[in-house]
Each structure stands twice: as structure tokens, then as C-alpha cells.
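The other protein chains are all here in position, but one chain of the complex has been omitted.
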Amino acid sequence: MARAPDPDRDRHGWKWLLSAPALVVLVLAASGPLLIVAVYSFLSPGNMGGVAWEPSLEGWFKVFFSRDIFDPENVSWNTANLTVFWRTVWLSIQTTLICAVLGFPTAWFIATRPPHRRALWLFLITIPFWTNLLIRTFAIQELIRGTGMLNTVLLALHVIDEPLQLLYSNFAILLGMAYVFLPLMVLPLYAAMDKLDFRLVEAGYDLYASRWRVLWHVILPLVKPGFVAGSILVFIPSIGAYVTPRVLGGGRTMMLGNLIALQFGQGRNWPLGAALAMLLLILVTVALVVYLRAVNAEDEEKRHG
Amino acid sequence: MTPEIEITGLSKVFGQGAAAFRALTDIDLTVGTGEFFTLLGPSGCGKTTLLRMIAGFEAPTTGSLRINGDEVAGKGPNARPVNTVFQNYALFPHMTVAQNIGFGLKMLGRPRAEVDTTVAEMLRLVRMEAMAGRKPSEISGGQQQRVALARALAPRPRVLLLDEPLSALDLKLRKEMQSELKRLQSETGITFVFVTHDQEEALTMSDRIAVMSAGRILQLGTPHDIYHAPADRFVADFIGDTNFLTLPVIAVSGARATLTLPGGQTAEAILPDGVAPTPGQSVTAILRPEQAILTEPPGATLTATVRSAVFFGTDTHLHLTLGDGQPFVLRRQNTGDLPVPEPGSIVGLTLGPGVLRVVRD
Partner (left out) sequence: MARAYDVRRLPGFGAIALLTFVLLYLPILVLVVFSFNAGSSQSEWDGFSLQWYAAAFANQQVQDVSIRSLWLAAVAAGVATALAVPAALATTRVSRFPGQTMIYALINQPLMVPEIVTGIALLICVAWVKVNTGYTGMGYLVAAHTAFCIPFAYLPIRARLETLDPTLERAASDLYASPVQAFRFITLPLLVPGIAAGFMLGFVISLDTVVITEFVKSAGQDTLPTYMLGQLRRIITPEMNAIATLFLALSLVFVTAFFLITRKRG
């Protein structure tokens, strides 16, 4: 039924008025500062950190290139930064893949439990999701350190002769990120499977498909939205990770988040840090746009299909 | 009849420009004090919009709406002596049955003692004394219905509005609540405005009915009038079952016309006001399935061929074809274990006096 064009409803002022307090706080302590970061990325570094109010593209330049100290005209690729970018993207992709491989069977397992048990299994996935990321990273650190549980057990079983040096490596970061972000993959996958009409799966078997063919041709296409949402939910925090690489990567194995932080600490190059932060924001935005495109395409398909 | 609700020239348009939708057009209506008045029509006819406008949830685009003589068009629902029983009951889930019933009086600022007395009285009226402390989720659908009624009646409104309140109940409970509603109305003397799409419900319960379609009132009258003298083809079709026959006119005299029946015999039909066909023209006449009597073909007013017979227990429906090929349904009361005519056999029909009626198309 049509809604009334009630004159009071057409005046939207009250909606803004009620939202205003929250928006003021958000603009002051979230959105506004981001704009200032954008501005800072185009300024010159100050002597003791901070910025000098002179416009400069040097911050953005240094994201990708470096100059020879003795010959400023001699420009080369900033391989240190590029290594960090590559590591960030590659580790995030690997994290997403690991989460998908482990998350899909887990979500399927939960979705196929009897309804009254599902809530409990789901709760078990949710607990790590809401418990402190730092503590979970700490738990991984304790487990894989030289004298940690993993090495102790492997040594006792004579699988290895000397402790594995797992900590402070790409592997440690990957393990940590997959561990902390896994629930973010399981939850949307579960949500998609929960809506799955199992009669379609039955129809697949009825039409002579094998289990793997049903999985590939019926189940996977139907839960694709869950995969897409889960992937974005894992990929975005991975690419912006700071705590996990800091704790598990040590000082040497950095990701983009740590590189940004470095510029505001020892690096004392705020414009470069600001430019790197904008770069991270752009990466996240691209990921989100790709996601939204995928969602819209899905909707479009449903509308026409 | 003392007028309780007076509606004149009321219209309602939703949206603007090309998307505008005319929900109600030029409604003129007077509901008398103490009347059980029903708005009847198919979904989308505007009956609920009209009810919501009386309640104060919608503002009319044009026209005036008076309750007990006061213009209420500009007043909110909380300033009108009108209460509503909502289709889904809208009981407050966080309050007990008693708190629900007392809510209106509390909002009116009545003293605590008066609220308690009225709540007790209302609980007795709807026979829910034992459930006073329960939450709405802890009582059955029929009981929720009673609480919704008690809650709306507690502030003693001048008018009680009921928005398809029985549609969520199963058949048996619905019948029970129908008589319950009639009892409550006669005990309280409050004017009831009842919205339904169920014509049988409307016929059995109402003092008067307004049949609505496409935002207009097509006919306003007693159940008897509406059933026996429908104003037009739509009303005749919507209320009860009807055979529509296209018949040529031989002669017209005053409010009556002589029509030729299939097979050549003639019959008198009543003309509605303002309809004056000329001889030779064809008109639509209605004949209810129970108004033709099954006889032997010799001496019958009409003869017909049986196509099929459907046994319903209390009666049998015979699907017939008249001499000129027009279909006709006849309902025969099963006063005993009567033989069912075979398909293909010829039967006779006689018409009682004054049953044939011309309707506007």
C-alpha cells in the first residue's frame, strides 16, 4: 500500500537533528582527521616529525621511488617499500584463501547441524571473533616461539632435532592473520548456507550428479555471495593489519600498516606516512568497490533470472 | 438516527504528479450512534484507508470528517474519541493483559482506582479475568483478540473501529467472535465501524453496509437491501452468488420491464432507479441460484440441460445450460434424499414473483 505523503514526514529536519550528535563526534574523531591526512600527504616533513606548511609531492614520490643521497637526480624504485606492498597484498590474498579453505567446510558443518545445535556451534565461532585480537595474536606467539608448545611437542616426538624458528617471518604473520580473521569468513558463509534451499541439493542428486558435482555446480554457485562477503571481510583487515605483523613479524618483516606507523615514529616523515595511509585507504576502497560491484551484479542476475 | 460520524466530500490522494494514486473519491457517509456499520469491499478498495482516516492515522486530502458534531480532520489519533482494534491486534508485548487494557485510561490521566475498576470490568466483559497477569505472547490468538477488544473499549470511545479483526482466526473461532462482537456492541451501545472483505461476515453482523470499490462507495444499505437489490453488477457479483442473464426487453412500464427469457416465455423484472431501457434493447438481469425452483419441464418458465451436478450436503448445485446457450447455476435445497439429475437430462425451472432484477452494468 502507498504511504501517505504526510506533511510532517516530508520535513526531514528532525532526522538530521537526532543524528547530529553522533555525526558531530564522527566528523571530529573519524572523518575529519582523514581529510587532514590527505592534506598532510601533500606537505613537506618537519625537522622533528610533524610537517612544514610547504606544499610538496615528495611524500607521494617517496612511496614508490627513492633518491640517491649524494645525487638527488638519480631516482630509482623504492624497493624496500615495494617489497612491503607486495608482502602486504600477497599475505592478504593467502590469508583469504586459507580462511576460505578452512571456513567453507566449517560453515557447512554448522549449517548442517540440527537447528537447536547450530546456535551453540555458531557461538563457538563467535567467541574468538569478539575476544581481543591482541590476546589471540599473543596466544599464537606463545605457541610457535622457540621454546613454545609447538616446538616442545615436535622435539619430544623427534619430528625435529632442533627448534624451528617460526617467529618473525612471513609464515608467522600468515598463520596469525588466518587464525584471527577466520571467523570473519565463517560467519557470512554460514549466513549464505543457512538460506540455502536443500531441496535444490536434493534435486541435484536426483538428476544423477555425484557429490562433487553437486558441490561444484549447485552448492558453490548458491553460496557465492557468502564467499564474496567473507573474502572482503578477511581481505580488508588483512591488508590494514598492524598488530599481528608487529607481534609476529618482529621489526623486520613489516606490512603496510607497520610501514605507516614507522613514518610517525622513528621515520619522522609524516607526509610519507600520510601518503602511505592514503594508499592503504585506496586499496581498501578498491576492494570495497569490487565487492559492491559483485553484490550488484548478483542482485541484477536475480532480478532478471 | 443521531449521526455519530458525518463524512462529506472526503477524498484521499497518495503521492504526487504522475505517481499520484486516488485512494478515495468523494465519500459521503453518515454513521448513526450505536450502529454496527460495515465497510465491505475487495482489498485495495479504500476501506482501510477510510478507517485509518476516521482513526486519525491518515489526513484527508479534501473533505470534512465530523465525530459527534466536532470536526476532527486536523486532529491526531490521540485527540479523537475513537479507538481501534488492529488487524494484528498490536498488543504491547512488554505489558500484561491488564496493563494493555488500562493503557488508554492511563494516558488519559484517569485516577489509578478508576483505571483498576474499569480494567476489571473490561476483563469480565471479554471473559478474560483469569488471564489478567499474562503477557500477550502467553495467550492464544482468540484471547489476544478479546484483549485487543477490551483495550479499545476501556476508554469508552464514542466509536470503535475494527480493521478486519477476525481475519487471523480460524473458522470456528471466527464464528464465535462474530457473536461475541454483536453481544459487546449491544451491551456497550458504542458505534462500531467494521472493515472486512468477507461478505458473509458483513451480511450476518451489520446494521448497514457500505460496499466499496476503487475508492468509491457503490451502495449503502441494510444487508437485506444489498443482497436483494444490488445497485450494480459489481455489488451483485461481490455479494453472494449470482447468475447474470442477458435478456431482450419487450416493454417497460414504470419501474418494471418485461423481458424475453430463453425459450420464448416472458417474465417481469424490477428496474433499478434511473434505468429506463427501450424495447428491443438487451439488459443484464440477475437471478440468485436459490431463487429458481427445479420442476418438471412441462409447464416450467424455463427449460435447461444439465451439464453437471455437485453435491454439497445441505444443497446440490446444478450447472445448467439454458435454451439459448447461457450458463445457469441452480442451488437446490436437499430437503430429503432427492435424486440427482443425470448430466444431459432436461429440467424445468420456475421463477418466483419479483426475483428477476435488472442491474446497471
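In this document, chain identifiers A and B correspond to the written order of the chains, with residue numbering beginning at 1 in each.
To be clear about the criterion, a contact is a pair of C-beta atoms (placed from the backbone, for glycine too) under 8 Å apart; a residue touches a chain by one contact, two chains touch by 3 or more.
Just so you know, these numbers come straight off a predicted model, no measurement behind them.
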Option from A:P45, A:P188, A:P225 or A:G273 whose C-beta touches the chain left out: A:G273
Option from A:V75, A:A119 or A:L207 whose C-beta touches the chain left out: A:A119
Where the unshown chain meets chain A, residue by residue: 3, 9, 12, 14-19, 21-23, 25-34, 36-37, 40, 50, 102-103, 105-106, 108-110, 112, 119, 123-128, 130-136, 138-143, 145, 147-149, 151-152, 179, 182-183, 198, 201-202, 205, 211, 214-215, 236-237, 239-240, 242-243, 246-247, 257, 260-261, 264, 270, 273-274, 277, 280-281, 284, 288
Missing-chain contacts mapped onto chain B: 55-57, 76-79, 82-84, 86, 88, 90-94, 103-104, 107-108, 151-152, 155
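Here is the rule we use: only the chains that are shown with their structure count from here on.
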Gap in Å, rounded to a whole number, between the CA centres of chain B and chain A: 61
